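Excerpt of the complex: some chains, original placement.
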Amino acid sequence: MMNLIRDLWFKRRDIVSQGYDDSLEYISRLIPLEIVSVPTGTQCWTWTVPEKWEVNNAYIEDLEGNRLLSLEDHPLHVMSYSLPIDQVVSKEELMKHLYSNPQRPGAIPFNFKYYQRDWGFCIQHNRLESFNEEQYKVFIDTTFEEGSLKIGVCTIPGEIEDVIVLVAHLCHPAMVNDDLTGVAVLVDLAKELMKKQNHYTYKLLFLPETIGSISYLSQNEEIIPKLKYGIFLEMLGNDNIHALQLSRRGNTLIDRVCQYVLKRKVEKFNEGPFRKIVGNDEMVFDGPGIFVPMPSISRWPYPEYHSSDDTPEIITGERLNESKELVLEILRILDLNYYPKRQFKGPVFLSGYGLWVDWRVNKKLNQNLEQIMLRLEGDKSIFDITEDLDMEFDDVLNYINAFEQNGLITRNEVH
Amino acid sequence: MMNLIRDLWFKRRDIVSQGYDDSLEYISRLIPLEIVSVPTGTQCWTWTVPEKWEVNNAYIEDLEGNRLLSLEDHPLHVMSYSLPIDQVVSKEELMKHLYSNPQRPGAIPFNFKYYQRDWGFCIQHNRLESFNEEQYKVFIDTTFEEGSLKIGVCTIPGEIEDVIVLVAHLCHPAMVNDDLTGVAVLVDLAKELMKKQNHYTYKLLFLPETIGSISYLSQNEEIIPKLKYGIFLEMLGNDNIHALQLSRRGNTLIDRVCQYVLKRKVEKFNEGPFRKIVGNDEMVFDGPGIFVPMPSISRWPYPEYHSSDDTPEIITGERLNESKELVLEILRILDLNYYPKRQFKGPVFLSGYGLWVDWRVNKKLNQNLEQIMLRLEGDKSIFDITEDLDMEFDDVLNYINAFEQNGLITRNEVH
């Protein structure tokens, strides 16, 4: 994961841009990736795909030609999707177009105006005071042209066509934790999932935030009914505990599985309702008319957010690995879960089937043998029973699988 | 409102009586009123319409001809629907027919026996001790004859045939707060509602308590399915906070709108469940087989209740106006409320539609833009969304109306 981050982090990966396309191509060399292209100007529900944007040069000079700020120093110095400009402007005018963050005065903030058509620079707040001339020459050489918004789709077919979708965005230029860490974890998850026989089909999506999700779904509406659950991933490398943002409904199976896994795998984590922790593509997937339950997992907050301080130095592979393992465990449980349906009558003669479990072998299971037997009516999944009885998923799964092997239950496919 | 009260308050407005008919006629000169007549003896579900009752004269004398109590002193001295009598009776016998209230010894209580066929006087409790003769002459000249119970119906047609019904009773003789204040507010509400274009049809009913409601509904059963919500009004002029008695179910839309308006418009108010604050015609409208949600709004309790102390002095126009404004606001919200149904997919590109609201313009709305957008599925009304998000009804209404103007939602008429 760290290699990918080192190779891609400093690129200008704006939403429709060469840097973005190059990054996607890089990923396609790591895992099988279908590239979905949506041309500039395509109407995507209430949105429109923007033009391809490139920045060639940009600087601010005083009228004596002293360069006060230059794109060459840092890609973030130019606001994403800034209009071109070549003009002498008053200090007052310049200040309206200079974005800085007084809370983090030594860092260049990340700013963007994808749809508002404006020009702008981003600058360290503590450098503003040195701007005390009356006029400045501002120069931005950007181009807007027909292009294509691109979505990378890694599909891993499973036993059924129902899809669990995992999403990370790739469009934050020259930053790492937000958003390359989600991308890196997704690439590794793809590799792990490809090694397994899965029940669900998995789709791992790499895309520009919001407009990428909207473009993909609006141009591929036939996929929507197949999307069963989703997870959004981002900001996973910094040194903070995990933050679980629940899905819109907040109590769907995937929410409860996320809670179950986090409770067992990490000492502490934050939890909050939909859109109350971080806002990303879950507002599209779990939004109006789509409504695919999509929790989001991150390590929000972190102080370097949306600034030039979000560099490889603030993340570690150890954190990324930890997050990857969490998601793998969530997916493992979802994948193994099913609805057992009783095929026997009366309490089962357990010892006759080798289904008796001594309390010295597993006390909790021993205490719950009858309780499990009473919950095999096809309306409760293995995970529901696990929760009901406050047990371990694998204990319940293995025990009920033994019922299946004895022909005592079948799998009820109606979820 | 005060004119109506001054003109009508001292009349004997018993349930079927000339005074009642005259009062209804008086109201019909103020607002358009259909008079529904139901003749004496008509079977109304399990009830029967009583005879028209008049009282001409009544007194108690000692055997020397000293008049101890006389109808001429106060109409309430004769029990409503008293039988006639002309007889010398023992003190013991008289006492069984003298009604007084030891809790309010200086006032004549209001008593009635509409269906029990008995004679009786009402008297100040502190005058009882002066009755120390052995025998008295009692004289009551009342007549029972064929007549018609009358209901005044003011119908204000709206866009739809569904009806909101407002009810006040008019049958409490020579008293003011109970029940003329409800009548006075209803007359003014009719005037206000007639000035507007309304979504609902409104019916404002003036009638004798209980038997009036039962007569009206039983003889006009075809109206019942159209009755959507109702409010009962009474005791609105005294100097007390409002008392909101919820409907039978207690959590219907109109209950919640009443709570919402009262919380915002008055500093304090009492609230209680159905039939636990005051009992009136809501037991008919919201009763067996009818079940129209009907909260009741009053200023219960007040010390002069059901006595000769319930006079114009204990009420003010200011209180009546305050109550009227509350009801108007409740009706305004009910009338404007609707179920918005999403016609878009994905999160709306708000700024493209001018639907972005800056937090400096309306912070609460700004914070809830997404939350509103997620609740446009046609199963939540504007008011439901208002409650969900603890917002102001008009903010939500205006914002969602803007969605409608952009073709982003339609109105779902299924309530």
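Structure notes:
Lettered A and B in written order, each chain numbered from 1.
Assume a residue touches a chain if its C-beta (ideal position, glycine included) is under 8 Å from a C-beta of that chain, and two chains touch if they have at least 3 such contacts.
Fair warning: this is a prediction, and the values are worked out from it, not measured in the lab.
The complex is built from one repeated protein sequence; 2 chains are visible, and the structure file as a whole lists 3 copies.
By our rule, only the chains that are shown with their structure count from here on.
We define each chain's centre as the mean of its Cα atoms; on that basis chain A and chain B are separated by 58 Å. Contacts from chain A toward chain B in the complex involve residues 44-48, 115-116, 210, 213-214, 217-218, 248, 275, 283-284, 287-290.
By the touch criterion given at the top, residues 342, 344-349, 351-353, 370-371, 373-374, 376, 408 of chain B touch chain A in their complex.
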